[in-house]
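To start, the structure itself, in structure tokens.
Only one protein chain is missing; all other protein chains are in place.
Our next item is chain A:
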């Protein structure tokens, strides 16, 4: 991953002091969030933050790896000395036992590996709780975090902090979780589906021989789903489907056309297959999400998770599905840092736990004026929002 290397060098070349790492190990991707203190900032270091009132300036970094390439991730962590920023120094300096906050299903699976390779324990945080904490943080602390995407147009939505709740958070990882969020720490998993990112990638891999999720996604850009999908117009045979609210170009049956001719898999372009798959899954998630939002009377649906990856067509399809089924009444919204909700939540949990343990009450906040301060000063709207990045922030002690 090119971007990671970039950051890697960046991280090393800059005399930043890195502290705190949280990790989200999902079924297909590993996400890292870590904090680095600005070297120019001479206020009290984070390590020693008790009693400091003005907080610490620094950067939150976001990085990701494919889960299958976990070794790269381990190397990255150890090369960047990210561990040094873990809690060991501040909480229990004498102990050689260190740990990092982790969430995601893989936190269990890879626990031993981290112990063995890096000598650290993973302290598991509840996945859902992390997601919600991460989302709440982003929605409240970062300007222009949420946006809608319709007809190719991205539009940022300013959300009133006082009118944020309740909302539906749809996290699309390998599977899909739908969480009704009523406030900080107040949430309930109300639904979900097993047809998610893992399905797209898994089925896509079998169908197209793509080697990576990104490659598959890239392919779908160039595809035409009409080749594979059966459209309403294909079967209506003159019947008026408009009276039941379907246009003739709506998909009647995903992959339905694959049954009606003698083509084999090799006869289809992988681009078309990929696109059809993407539409099927996005549309399905959009529909189930809307039905659940409707059920609980939620007007906002935020979609997050790594399936989306800022991929415009995915967002478009989900948005269209929500728009269609809600007859325009509900809107799908997306988060710029969607892939990092869990990791961010885990990162935030250091504070929650230290609160319990040592009464250190500190919080991470990003000054409003510093929001979106990415490494480069380019317009956030034009930037690929999902690549590895960092944001400037300041850590305060409350």
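Simple rule for what comes next: a residue touches a chain if its C-beta (ideal position, glycine included) is under 8 Å from a C-beta of that chain, and two chains touch if they have at least 3 such contacts; residues count from 1.
We adopt the following convention: contacts and distances are computed from a predicted model.
One subunit of the complex is not drawn; among "Exocyst subunit Exo70 family protein", "Dolichyl-phosphate-mannose--protein mannosyltransferase", "Pantothenate kinase 2" or "Collectrin isoform X3", its UniProt record names it "Pantothenate kinase 2". The chain that is not drawn here is touched, among residues A:125, A:145, A:229 or A:338, by A:229.
From the set A:35, A:187, A:268 or A:350, the residue in touch with the chain omitted from the display is A:268, counting the whole complex. Across A:36, A:220, A:283 or A:314, the single residue that touches the chain missing here is A:283. If you put the missing chain back, the residues of chain A touching it would be 27-28, 67-68, 105-106, 108-109, 173-175, 191, 193-199, 201-203, 205-207, 209, 213, 228-230, 235-239, 244-245, 250-260, 264-265, 268, 273, 280, 283-284, 287-288, 291-292, 294-295, 325.
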